[in-house]
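Omission of a single protein chain aside, the complex is shown with its protein chains in their original locations.
Presenting chain A:
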Amino acid sequence: MAYKDDQLSEEKVFKDPVHRYVHVRDRVIWDLIATPEFQRLRRIKQLGTTHLTFHGAEHSRFNHSLGVYEIVRRILNNFKDREHWNNEERLLCLCAALLHDLGHGPFSHSFEKVFKLDHEYFTQAIIVGDTKVNEILEKVSPGFARKVADVIGKTYEDKLVVSLISSQIDADRMDYLQRDAYFTGVSYGHFDMERILRVMRPIEDQVVIKSTGMHAVEDYIMSRYQMYWQVYFHPVTRSAEVILSKILHRAKHLYQDVGYTFKLEPIHFISFFEEDVSLEDYLKLDESVVQYYFQLWQEEEDEILSDLCERFMNRRLFKYVEFNPNLQINDLLELTQLFMKAGIEPEYYLVVDSSSDLPYDFYRPGEEEERLPIHLQMPNGSLKELSRHSDIVESISGKKRTDHKLYFPLDKLKALTDNGLKRQIMDILYGQGESRKNVN
């Protein structure tokens, strides 16, 4: 039997708190899960620093990847005999679903920003590079690995296949919303996925939703909206992200610009500092390695690096105030000067962080043709864009929300001995009067 058709003698299952069970019968999928590149995902947290706010959020990208695979498997079971669906694409979809996050590194968000990396690039590089994953995919058929990479990169010719993995209602989002809600313990983020799966219909180049399932999709869109603002952009998590980014910036600066000698040579980081990261280096760095260095760097002589690491490891985070860049840019410039006067390096200790989200966007003919909207399939077979039929979705469609916050170490400010300077800083941060509560 060809490897692509090879089935395990009996079905294997992974117990899963979100989908109850993840079912595996294809030998290819079973072999991919066993590769070192996929097992590495156990050591990358799905939500980075969110566990410092929601202590349950310790789940990994491994959990999520299996979850996305399971959702796609269930969708394809429903699609099996439907018009427009080519079952020859089944294994390709399952592999792409399983491997879609393979290139995520430790604390992806901060790492990508500081070291100018792109996890999507590494996902592709792992799939087409000299790896165990590639070896297995090429055993399916020559060129199969490239096809999987193209589906994940959204450059595969069959758009229906791509839309299962990446669209405004795809398996990736359906898994992470439910999984992140489960592990953070929040009450939003839940929706009736079983219902959505039952009303998904394949058409020529996308997946559409049978119109009777509109309310389940409304619930999904609202869940997403809530999760972004209640969990993903939580200001305390952002404080941890700010510190994490500053640690990486500081370490890179010390290595590159100062010629600083670390107590232990940071060999795992050197190619990152030099912005010349090979696939091999990339795969070696996971969150356990990063935290090992942070633990060590608490003992470094560089006070900024040791202080930031101590804050991160012991959750001594920065405080924050609301910030409006339009009205308060002069305040920020003044604060920068005052922090310097106080001997608190503003580059590391005075940080504006902005978060934005677009819960759902719709197609505007001739303009916004980048994001495929969610289409409802009406009883007569015609398609209608979701927000034109749903008042709830219409109310949040195309509306972006931005939140700017200014982060700083309140404990350092409180410890200032120059009371005049301290008062000046506090007055700007908290407003006169209010600042007194924070000074004492």
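List of remarks:
We adopt the following convention: a contact is a pair of C-beta atoms (placed from the backbone, for glycine too) under 8 Å apart; a residue touches a chain by one contact, two chains touch by 3 or more; residues count from 1.
We adopt the following convention: contacts and distances are computed from a predicted model.
Here one chain is missing from view; checked against "Multicomponent Na+:H+ antiporter subunit C", "ABC transporter ATP-binding protein", "NADH-quinone oxidoreductase subunit D" or "YwgA family protein", UniProt names that protein "YwgA family protein". Residue A:Glu120 is the one among A:Asp6, A:Glu120, A:Glu310 or A:Glu385 that touches the chain not shown.
The omitted chain makes contact with just one of the residues A:Val13, A:Leu264 or A:Ile329: A:Ile329. Only one residue from A:His55, A:His84, A:Lys154 or A:Arg388 touches the chain missing from this view: A:Lys154. Although one chain is not drawn, the whole complex shows that of A:Val290, A:Val351, A:Ile374 or A:Met426 it is A:Val351 that touches it.
Residues of chain A in touch with the missing chain: 112, 118, 120, 153-155, 157, 159, 162, 324-326, 329, 332-333, 350-352, 354, 356-358, 364-372, 400, 402.
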